[in-house]
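Here's a structure for you.
Of the protein chains in this complex, all but one are displayed in their positions.
For chain A:
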């Protein structure tokens, strides 16, 4: 874990203090993408970005009412889309890793501590299913339609 502490946003250098949250998110996204294992989750950063996204969405709604120039609206929309893409890609990437290495991660306290509470729940729910039907390659696939099967909306042959 220690090798990643260089990028610890809790102790930003003078230059980093001036960077935007998007820039920081881009950095963790890039690191996450290049690293084979799941890296520490920066909850404060993600929630800050979420807040900014929500704020901009509200602003865009106001723009629609107050008749702001289409050009300006479309530029802000692009900014919003870019940020959304980055955040979604980052979260999805982590979920993919967690899904792939569920067993490995759930056995290591160090790795578990890197997950967000939601991700930990996701890892746990995956683990349960794996335990239920060991050696079955289709367990995780089954899990996604489990609700439908139990609701009687799909028949398994």
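FYI, contacts are C-beta pairs under 8 Å (C-beta built on N, C-alpha and C of every residue); 3 or more make two chains touch, one makes a residue touch a chain; residues count from 1.
In this text, contacts and distances are computed from a predicted model.
Novice: Since a chain is absent, check the UniProt entry for it and pick the matching name: "DNA replication complex GINS protein PSF2", "Beta-1,4-N-acetylgalactosaminyltransferase", "Trimeric LpxA-like protein" or "Alkyl transferase".
Specialist: "DNA replication complex GINS protein PSF2"
Novice: Which one, A:33, A:88 or A:124, makes contact with the chain that was left out?
Specialist: Result: among the candidates, A:33 touches the missing chain.
Novice: Footprint of the hidden chain on chain A, which residues?
Specialist: Contacting residues on chain A, toward the hidden partner: 20-23, 26, 30, 33-37, 49, 52-53, 56, 69, 71-72, 74-76, 78-80, 82-83, 85, 89, 93, 96-97, 100-101, 104.
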